[in-house]
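Removed from the display is one protein chain of the complex; every other protein chain stays in position.
Up next, chain A:
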Amino acid sequence: MNLTLKIWRQAGPDDGGDFATYDVRDISDDMSFLEMLDVLNEDLIGKGEEPVAFDSDCREGICGQCGLMISGMAHGPDVTTTCQLHMRSFSDGETITVEPWRASSFPVLRDLVVDRSAFDRIIQAGGYISVNTGAAPEAHSVPVPKANADRAFDTATCIGCGACVAACPNASGMLFMGAKIAHLGELPQGQPERDSRVVSMVNQHDAEGFGGCTNIGECAAACPKEIPLDVINQLNKDFRKAKKGAH
């Protein structure tokens, strides 16, 4: 198929940036969206134009490094990562706009590449269980009911891609943060730090400039790992409880 691409080009963090239009030809259904961009880039290099910068690494939907707004949707029309989006989801002759994640907490570095280190700082604020290496008890000394283990797993699958933030009109990071709160909160190991964890993470989230959640649900709709919206309820509940406890 042949496609028209309108791609955001921005030379650096302080540059204005604008859309550029490119045509790509003979794109096959089996290509991933990023392979299609690879083809475009080879073409641009051939013409002596600088290729479009975009992030990716695993190209299997697990590292969370890729992430584009494709025709206004985070990761494009399917509920998956950008690297796992295949060209069979588009049709011949289509015009596709490609933009970076848009959120003030994720500044653009170049073209389609953004800085998501705010997510790391939220984890640094308390998204862990404190256990020094070598200090762990025998694994079977703490059984975990299967239901809790499964819920912990489901929420632990968040890949930190940031689609939730990009999709949210408030640019809230609550789904990402809620996923971590739920993951660790489901486990017996996570209980001792449960209160302090949620308070510090929420404070960090707000300090980074992410917006609050107003229950729009776009985050969960865009999440490639289908993190359920109710992790935000769990987050809010834990947060209220922790605040009360602090009084």
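General observations
What we mean here is this: a residue touches a chain if its C-beta (ideal position, glycine included) is under 8 Å from a C-beta of that chain, and two chains touch if they have at least 3 such contacts; residues count from 1.
Just so we're on the same page, contacts and distances are computed from a predicted model.
The protein name that UniProt records for the chain not on display, among "Carboxyltransferase domain-containing protein", "Tryptophan synthase beta chain", "succinate dehydrogenase" or "Aspartate carbamoyltransferase", is "succinate dehydrogenase". If you put the hidden chain back, the residue from A:Gly46, A:Gly93 or A:Pro169 that touches it is A:Gly46.
Touching the chain that is not shown, out of A:Ala20, A:Val144 or A:Ala207: A:Val144 (per the contact rule at the top). Even with one chain removed from view, chain A keeps its contact list with that chain: residues 11-13, 28-31, 34-35, 38-39, 42, 45-46, 48-51, 53, 55-65, 80, 84, 86, 88, 109-110, 113, 115-117, 119-120, 123-125, 127-140, 142-146, 149, 152-153, 156-157, 159-160, 183-184, 187, 189-190.
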